[in-house]
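One structure, pasted below without further comment.
Missing here is one protein chain; the remaining ones are kept as they sit in the complex.
After this line comes subunit A, so read on.
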Amino acid sequence: MSVWFWILVACAAGFLTKLLGYLVPRKWLTNARIARVAGTLTIGLLASLTVANTLSTGQTLVLDARLGALAAAAIALWLRAPFLVVVVAGAAAAAGLRLLGAA
């Protein structure tokens, strides 16, 4: 039940944030500092989510097959593969390494 609650909170916050852009005065648009923070936040959060999903299991840091998934995804991105191919490469690397006995 509590997950449902937080899902609805996230959805409401997401929509109101989008709507805010259509309602605030135009001059906010020219505030370069706000625009910059929105940009750095996006980079920081995505970097953090990448690392957290690669290395953390609960509160411990673990090196396992997910590290191989990260490497495979980086290679696919380097080769300019489309997003879906990158995701499949990550899954295949992790599943393959587990078949070979990695944790």
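In the analysis below, a residue touches a chain if its C-beta (ideal position, glycine included) is under 8 Å from a C-beta of that chain, and two chains touch if they have at least 3 such contacts; residues count from 1.
Just so we're on the same page, contacts and distances are computed from a predicted model.
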item	value
Per UniProt, the name of the complex member that is left out, chosen from "Transmembrane protein (Alph_Pro_TM)", "Spore maturation protein", "Putative DNA-binding protein" or "Branched-chain amino acid ABC transporter permease"	"Branched-chain amino acid ABC transporter permease"
Chain not shown, touching residues in subunit A	2-11, 13-15, 17-22, 24, 26, 28-29, 32-61, 65-66, 68-70, 72-74, 76-78, 80, 82-84, 86-96, 98
